[in-house]
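Removed from the display is one protein chain of the complex; every other protein chain stays in position.
What follows is subunit A.
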Amino acid sequence: MSSTAIRRTYGAVSALVLAFILLPLVVIVWVSFFANRILAFPASGYTLDWYARALATDSFRDGFVTSVETALFATAASLLIGIPASLGLVRGRFPGRDAIQTLLLAPMVVPGIVGGAALFIAYIEVEARLDLQIAGTLGGLLVAHTLIALPWTIRLVTASLASADRAIEEAAASLGASPLTVLRRVTLPAIRPGIVAAALFSFVISFIDLEKSIFLVGPGRTTLQIALVNYLEWSLDGTVAAVAAVQILIVGAALLISDRYARLSQVF
């Protein structure tokens, strides 16, 4: 086969895979405009009513607010813990360093539902011992989401730290900068793209989480994903599609922006 033919075959296969991935997303956005009372083809007409309905539904509105608040908290907390942890992991030399880095891969291989169950059991155990309410509280949810975001933050920040030229820190030190000044004026600005990407990615990971949150939410406090699942139990109309379309927009935008700062493909 000639190299042009090989390239064309690659191109065709890639296009097929991409279409396969994008098709459900495109379809859900499309049907969110259908006027049908139940999600079904073909469209009997087009309308924006489902978006209005979604906005008017309390569980979605509250769920959205809870999800955004939780994701913002998880992002801030995971940066606060993750950046110093990354510095230690990349710059430090201590026993167990490699083991920790391997452990941080765990969220990628452990199914979310298993992680959620584990967290729930752990919370119950702690509650039993400390006589403290954790599962079902906002605190419990925030801690869980911080744990969800943290590995990703550390992976993104360690990746950009590892690729930064160590010599610029030495240069700053030789010019008279104290270790703290080196960190503030040179190291952190140099890895800023990685930090921005980590923040956006942490937000997305927390925002879209369903499997872990489902164990941990309390009455009257659900995330948007759980509100969606609850709604789907009773009805299958365009409201769900409208909510999904809005989420696709938010998550897609966040991923596109973070990819501009740090190539996400290098992190996985």
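Just so we're on the same page, a contact is a pair of C-beta atoms (placed from the backbone, for glycine too) under 8 Å apart; a residue touches a chain by one contact, two chains touch by 3 or more; residues count from 1.
Operating definition for what follows: contacts and distances are computed from a predicted model.
**Student:** Since a chain is absent, check the UniProt entry for it and pick the matching name: "ABC transporter ATP-binding protein", "EfeO-type cupredoxin-like domain-containing protein", "Ferrous iron transport protein A" or "Spore maturation protein".
**Tutor:** UniProt lists the chain left out of the view as "ABC transporter ATP-binding protein".
**Student:** Just name the one of A:Leu55, A:Ile168 or A:Ile208 that touches the chain not displayed here.
**Tutor:** Hidden-chain contact among the options goes to A:Ile168.
**Student:** Of the residues A:Val186, A:Leu224, A:Ala241 or A:Ala254, I need the one that contacts the missing chain.
**Tutor:** Of the candidates A:Val186, A:Leu224, A:Ala241 or A:Ala254, A:Val186 is in touch with the missing chain.
**Student:** Write the list of subunit A residues that the hidden chain touches.
**Tutor:** 165, 167-168, 170-178, 181, 185-186, 189-190, 192
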